[in-house]
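For this depiction, one protein chain was excluded, whereas all remaining protein chains were kept in their positions.
Our next item is subunit A:
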Amino acid sequence: MSRKRNKIGIIFCGGSGLQTAGGRVVEVRKKEEMAEWLKEVPELGIIAEPDPYFVFGGDASEITPRVWSQLVKKISEVYSSVDGIVITHGLDTILYTGAMLSFMLQNLSKPIVLTGSPLFREMQSSEELEGLVADYRNLGVRANLINAFQVATMDIAEVVIAYGNRVLRANQTVKSIHPTINYFDDFADGLLGKVDFGIKLFPHAAKRAKGKLRVEDKIGEGLATFRIDPLTRPESFGALLSSGCKAVLVRSYSANLFPDSFTSYLRLAYGKGVPVIAYNLNVAEKTKIREEYIVVNSMTYEATMAKSLWVLGKTTKPAKFRELLAKDIAHELRSQSV
């Protein structure tokens, strides 16, 4: 009995460094380098037929909303012709891109799997490579790729990150602080599967289903970010508000969210119709509801930033902004807020 061979789209968006048998690192920084890269991993073809596309070849720090738009455009172009999609991506910003894709690509019927590599071409010393791989607690970049490819053939329809021995919901993934092989950890319900001698997906992962992809690709502009710690001066916040931003995402480490010295500036933002998002996972929302700001305590920081941009693409009206930010769009909210 012959089975239909799966075809998996592989989209290069940085993070594609692979160490060759000779100790060299090959990566895809431009379209012409895809063929050589694929020759280095012929084993991908055992799992499925790779269908390569190029979007971006720069460093993870160069990822911008423009790259997200290009990525979504490419995904929507190839979506119907493949069984799943793997995206290579630099690890430093993969959480932002993963979260953004989960909002921009809705009603998914097949998996979008991100994975990546910390290696780049200029690394020639094996000591440097060994050190970096150790820092990233990497199973081996090839292992991540193989895992990602297999996940892309499986019964799951979400934007996920495959790295280490875990499959994680992209908008519920955080960088790990634990010294295990996993560079990323799950937030709330984010662990969707595990790798041991195969890949096992958990029942709460959304399954493949028939349906038409809905692309919501408008990304808002003018989101500013701000951080409150004991050294932060309220005047800095005031200056930010005067800069013409359309919304501000504030990361606060205080259970009180804002010191009293911020009150007049919060009133100013409210008066100007600039939504202020107060991010702190440890704050009990019900005790902190204020008209001057929107408390977020149920998403990762990266998901909050991506969602704020996505919401800004739809509205700048504070009431609607607040409503959309609170709504669960792509399983990004943890089920129980503190």
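Simple rule for what comes next: contacts are C-beta pairs under 8 Å (C-beta built on N, C-alpha and C of every residue); 3 or more make two chains touch, one makes a residue touch a chain; residues count from 1.
Following the convention adopted for this analysis, contacts and distances are computed from a predicted model.
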From the list "Nucleoside 2-deoxyribosyltransferase", "Tol-Pal system protein TolB", "Signal recognition particle receptor FtsY" or "Electron transfer flavoprotein subunit beta", give the UniProt name belonging to the chain omitted from this structure.
"Nucleoside 2-deoxyribosyltransferase"
Considering the whole complex, which of A:16, A:93, A:182 or A:252 touches the chain not shown?
A:182
From the list A:28, A:44, A:192 or A:247, which touches the chain that is not on show?
A:44
Just one of A:16, A:117 or A:153 touches the chain that is missing; which is it?
A:153
Considering the entire assembly, which residues of subunit A contact the chain that has been omitted?
2-3, 41-47, 125-127, 130, 139-140, 142-143, 145-147, 149-150, 153-154, 164-165, 178, 180-182, 194-199
